[in-house]
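Excluded from the complex is one protein chain; the other protein chains are retained at their positions.
We call the chains A and B, going by the order they appear; numbering starts again at 1 in every chain.
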Amino acid sequence: MAELIPTIIAKYNYWIYITLMMIGLYAMIAKNNLVKKILGMSIFQTAIILFYVSIGVKKGATIPILEGVHGHGAAHQAVHAADYVNPLPHVLMLTAIVVGVATLGVALALAIRVYNRYNTLEEDEILAQIRKK
Amino acid sequence: MKIIGLIITIMTGGFLVYAAGDFPAWSDPSSPASTYLSPYYIEKAIEETSVPNIVTAVLADYRGFDTMFEATVIFSAGLVCFILLRIMGRKEPETRHYRHVLTGVTVTIKEGRKIPASEEFERIDDLWTPPELIIKTACRVLIPFLQLFGLYVIAHGHYSPGGGFQGGVILGASIILLAISHDLRTATERMREKVVAILCPVGVAIYAGTGALCLLLGANFLDYGALASVLHVDPITARSHGILMVEIGVGIAVMTTMIWIYNNISSAGKYNQGL
Partner (left out) sequence: MSQQYPALLVIVPLLSAFAISIAGWMNKRLCFPIAVTALGVAAYSSIGLLFRVMDEGVIVYKLGGWAPPMGIAYYIDHLNAIVLVVVTIVAFLNVISAKKSIEQEFPEKAAPFYALYVLMVTGLLGIVVTGDAFNLYVLLEIAALTGYGLLAMGEERAPLSTLNYLYMGTIGACFYLLGVGYLYIVTGSLNMVDIARLLPPLYQSKAVLAAFIICMVGVWLKMAFFPLHAWLPNAYTHATSSASSLIAPLVTKVMVYVMIRLMLTIFTPEFVFATLALQNIVVWLAVIAIVMGAILALAERNLKKMLAFIIVAEVGYMVGGVWLGNRAGMTGAILHIVNDALMTLCVFLVVGNIVYKVKGYAFEDLQGLFRKMPFTMGAFVVGAMSIIGVPPTCGFFSKWYLILGGLQAGHYGFVAALIFSSLVSVVLFFRIFEICYYEPFSDHHGHDHPPQPMAEAPPLMVVPLLIVAVILILVGLYTGDIVNHIIKFAIPEGLV
């Protein structure tokens, strides 16, 4: 058991993302209000973004932008990969953030349509109205 | 439902915790993700694309195809909000409220008749709050600077954190600020619905069109080196210019989509009044 503790501390980013993701998942399944479910979905997606970005970190490295460099022809010092953070997760997560925003927009538009029809956003009331028909 | 949710959540969480046992530790410089593919991007980005911001180089050149579809995602979200919410065509005769500026008297006019535009009567929404002079003036002064900053973020994406998406959001936010601080009608007069709805696909079409131009010039899709013959520079600088062109396209698309989605959602499709 004692040898697990350093492992647990070394990987703390993964426990954080798992906790956030489970909060989001629970909100999507168990909450009644449609907007709370949409917010849970947003938390869920954000947790995955956090996971990806935390993959790319390197100890003692800086952001992946080269300083004081113009153009490609002039001779400049060689670039060491260990000095810069992994850029690929950042690129992937730009896409994922945009996709998350788009899904949020569509979900809210659908919620507005549901509200216009049923005049409530609570799922049990909506189901009761449907069953009464 | 809560019990089922709790059980599913705990089981999934437990499974994920179990799977994380094999992961590399946090910020380990020798993890497979940091040693396999990314050193190539970091070391070669400036030589091959002449762009110091490695994230922009990877986003718009190496993985530019992904970014084109990302812009398409945001466009289709705007289109979905439009098709779901927008009420077009038949307009019921609406009730308008006018306020006499000098005395504060409110006049309600029904059945679609209106008072012609004049200095003494201003049109107000159903839920009206007193005019906040400070907020309105401050926002009116601030918005041009916001837009300038947004353009800077798009254009300077090569050398500092930034790029099409970030700048596009700032530009979109400037118009939404106008809609929030004044009212929706002012913003839609500045940027009409038809302009917004046409600029959105134009923005993404600039991206896809640049790629198609490369296709027509003989190279593969989105191979910006082919633009060297059109722009009269060497192929590597042509890549940098190609990246700038697609970032501009993305910026336009994102700006117009943000405005479009805000307009549709805040007015629930009716476009007569916002928040």
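Everything that follows uses one rule, which is that a contact is a pair of C-beta atoms (placed from the backbone, for glycine too) under 8 Å apart; a residue touches a chain by one contact, two chains touch by 3 or more.
From a predicted model like this one, the values you see are computed outputs, not experimental measurements.
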| item | value |
| --- | --- |
| Interface with the undisplayed chain - residues on chain B | 15-16, 18-24, 31-38, 40-41, 61-66, 69-70, 72-73, 76-77, 79-80, 82-84, 86, 88-89, 194, 197-198, 200-202, 204-205, 208-209, 211-212, 215, 219-225 |
| Hidden partner chain, residues of chain A it touches | 25, 28, 34, 37, 41, 44-45, 48, 51-52, 55, 88-89, 92, 95-96, 99, 102-103, 106-107, 110-111, 113-114, 117-118, 126, 130 |
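Everything below uses one rule, namely that only the chains that are shown with their structure count from here on.
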| item | value |
| --- | --- |
| Averaged-CA centre spacing for the pair chain B and chain A, given as whole angstrom | 18 |
| Residue ranges of chain A touching chain B (in the complex, touch as defined) | 7, 10-15, 18-19, 21-22, 25-26, 29-30, 54-61, 63-67, 69-72, 76, 78-82, 84, 86-92, 94-95, 98-99, 101-103, 105-106, 108-110, 112-113, 116 |
| In the complex, chain B residues that touch chain A | 1-2, 4-6, 8-10, 12-13, 16-17, 20-21, 23, 25-29, 31, 33-34, 37-39, 41-43, 45-50, 52-55, 58-59, 63, 66-67, 70, 73-74, 76-78, 80-81, 84-85, 159-161, 165, 236-237, 261, 264-265, 268 |
